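Pasting a structure here, questions to come.
Here the complex is missing one protein chain, while the rest keep their positions.
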Amino acid sequence: MMAYPSLEMTGNEVTIMVASIIQHVLYGVVTGSILLLGTLGFTMVERLDGFVNISHGQLIAIGAYSMWLCYNILGLNFVIAAILAIAISALAALLIYKVFFKPILRFAVVTVIITSCGVGIFLNGVIEYLGGPDVHSLGLPIYRVAKLGSVRLISKDFMAVIVVGVVSIIIIHLFLQRTKLGKAFRAVSSNRPLALTKGVNLDSLSTLVWLLNGVTAGLAGILLGVVGNLSPDMGWHQTMVIMSVAVLGGLGNIYGIMIAAFIVGITMDVGVLFFPSGYRPALAFAIIIIGLLLKPEGIFSE
Amino acid sequence: MSKKRTFLTKMLVVSLSFMLAVGVSASVSQAAEEEVRIGAIVALSGPLSPYGPDWLNAGELAIEDMNRMGGVFGRKVKLFVEDSETDTEEGIKAAKKLIPINKVIAIYGPTSGVVVGIMDYAEKNKVPVISGVSGSSRLDKTGGVYQYRTAPSDSYEGLVNGAFILEELGVREAALITQNDEGTLSVARGFKEAYEKQGGRIVEEVVVNAGQATYMSSVDLAFKSNPKVVLVAADMDVTSVIIREWRRADYGGKLVCGSDVSDSKQFVDLVGERNLEGVYYTFIASDPDTIPFQIFQAKFRNFTGRELGYGAANCYDAMAVFLLALEAAGEASGEAIAENMRKVANPPGVVVGTIEEGKAALMLGKEINYEGASGPVDFDEYGNVAGGYAKYVFDAEGKGVLVKYYPAGSLS
Partner (left out) sequence: MEWIDFLVAMASLGAIYGIVAVAYNIQYGYTRMVNFGTVAWFAIGAYTYTILTTHPPLAEDSYRFGLELSPVLGVIGAGAASGVVAYLVGLPTLKLKGHYFAIVTFAFAEIVGYTLINERWLTNGAVGFFSIPQPLAGWVSAYFYNYLFFFMVLGVLIVTYFLLGRVAKAPFGRVLKGIRESETVCLSAGKKVSSFKMKAFIVSSIFMGVAGALYAMYMTLVTPDMFNLLVTFTVLFAVVIGGKANSKGVILGMFLLVFADQFTRFIEVPSSYAVKMSAIRAMIYGLLLIIILRFLPQGIIKEKKVICD
């Protein structure tokens, strides 16, 4: 474990420490980009349909496995495979909504949440059945890290992840501010009864939101496949951290989520420099707790 | 509404009870008097799932070898298989089904966590447990009457890693990346003790958890002080990502991996065969020059269509010893197996290398000493065996090349 900063450090040591921190911040941005995409859909569903979807992580896994199917098994070109995988995730999300959730939205919220637990377990079983219990890799080539002197920066593929994250933010922002459905979503999200009286078509909005949910989650899954491996349980692993991002950002506040995702990512990756590394995921949870205790409505709630 | 509710409720309860009853009666009614029943609790899903099928097949192969000669004292052996999901609680539930319901007289194949969980229960029911893959150092000083293993203890692996890094690689300062799981922690602990005792120094110790999205920051931390060697004690999934990170960031130095990885197709595919060059790994090795090993290797290839992987030889020997003990005992009970384990596995006796030879010798009334595919298989008082380890390095095509073989007991 790295030593805590202290007054006796030499100039050289300080440089090294600063360089480490910069590096780890970069890693955090990569992690944050993936988290952002993973959490967006979760938040939108919570805002629109009013429940915390515990099965959300499985959509991410579906995205990753679809990519594996298209890129590794069918051997398609990377970009085409990615587009196809995203399409599959979007359709899967819509299907899941129509079959499992739409019929029960009129029930108590807690019932819906627990149904989502059941859906999560079910989907996890399906993924394990179809994809096998073993771990897989997309088998992408490895790009070397660019260096600035002795400071390591980042490799091309990880850079691409960040770019995807940033581009997504821009697209989502444009969607929310410029398109009709985006504005409708914001209206329903902040004041549902009022929006309804203004004639917002909930049905087509739901369809769109769930498709978007599938798109963002699927993309997050693909990115996870780029930086790591695929396993049947990968969905569950993501769910926990996503919930912390969602809470920190204020459940339902899209812009809050964007900031929160990077805060969580950077905290986890810089945190290992100062805290025992075995607790890295726990840092995400500590953030939630501290955040909620300080401001029970969520840091960025409207 | 309430009539519908009561009806639905009753339907639910009735159908569940029905399923349970059918299931239970189906398995109980299959009790054929002449079979000898052995239970297998194997990790078919969960983190160790890539190895599970090999372990299961090795055991099945041993049983087939014995059954081909008419079984044990004229009775065929039947294997009842349960998935432990690499999970202790599931393993316990599996044992609680296998022993009273399927009436197995012995249990084969669990990983360390499950062995620890079922040891007491199995012993109370006089059911011996043996495994070719339960290497945790927790089991070093337990068992011995109803608990055996043909897998060497992780503590020896630690010695081997320490000696290898110090003597073969000539490196006195190393860093350590460990996964926060019992098996990998025990390997890391063993290494630390051995390495420091022999004069080495651990400059950085990083702990990682399974299921993290990225491992970059942890790998970076390990290489912070530019160690020449980093020991990675993690499962296949995590190790593969760590190796890719190491390549990506071009840290230099060498990576030495534990025994969870090998040049199996699955691992090589995970990492990418061009990324493996120069990475060292450990293999629990039988001496590949012995005849029993070569015979088993060929048989396994024939039986499964695959090359044998980690643990297969040890598992085969585990089942073989059980079967030979049964044959020697002439009686189908767990107690009888337990009483005869050392008689068939340890000296003195005619040395036999295969089940066929062993059975033939026993039928001629001789005492035997089974020395099998994985090694001499001689149990100490705690049911442990000494084992050999080999250090391999990956070449440019992702194939393992032997660097050094440490036979059982060569380091102390």
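Should a chain be cited, it is by its letter among A and B, assigned in written order, with residues numbered from 1 in that chain.
The definition used in the following text is that a contact is a pair of C-beta atoms (placed from the backbone, for glycine too) under 8 Å apart; a residue touches a chain by one contact, two chains touch by 3 or more.
Quantities reported herein were computed from a predicted structural model and do not represent experimental measurements.
Chemist: List the displayed chains that the omitted chain touches in the full complex.
Modeler: Counting the whole assembly, the omitted chain is in touch with A, B.
Chemist: Among the options A:Ser137, A:Ser168, A:Asn229 or A:Ser244, which residue touches the chain absent from this view?
Modeler: A:Ser244
Chemist: One chain is left out of this view; which of A:Ile34, A:Ala61, A:Ala93 or A:Val119 touches it in the full complex?
Modeler: A:Val119
Chemist: For the chain left off this view, which of A:Ala82, A:Val135 or A:Ile288 is in contact with it?
Modeler: Only one of A:Ala82, A:Val135 or A:Ile288 touches the chain omitted from view, namely A:Ile288.
Chemist: Considering the entire assembly, which residues of subunit A contact the chain that has been omitted?
Modeler: Subunit A touches the chain not shown through residues 52, 100, 103-104, 107-108, 110-111, 114-115, 117-126, 128-129, 132-133, 232, 236, 240, 243-244, 247, 251, 276, 278-279, 281-282, 285-286, 288-289, 292-293, 296-298.
Chemist: May I ask you to list the residues on subunit B that touch the chain which is not drawn?
Modeler: 2, 5, 8-9, 12-13, 16, 19-20, 22-24, 26-28, 30, 44-46, 49, 52-53, 56, 60, 79, 81-83, 85, 87-89, 92-94, 96-97, 100-101, 103, 113, 116-117, 119-121, 124-125, 136-138, 140-141, 180-182, 185-186, 207
Operating definition for what follows: only the chains that are shown with their structure count from here on.
Chemist: If you average the CA atoms of subunit A and of subunit B, how many Å lie between those two points?
Modeler: One centre to the other, that is 36 Å.
Chemist: Sort out for me which residues of subunit B touch subunit A in the complex.
Modeler: For this pair, the touching residues of subunit B are 44-46, 49-50, 180, 204-218, 220-221, 224, 236-237, 240-241, 244, 247-250, 266, 269-272, 275.
Chemist: Which of the residues in subunit A come into contact with subunit B in the complex?
Modeler: Residue list for subunit A touching subunit B: 1-2, 20, 23-24, 27-28, 30-31, 34-35, 128, 133-137, 139, 141-145, 152, 155, 158, 224, 227-229, 231, 233-234, 236-238, 241, 268-270, 272-273, 276-278, 280-281.
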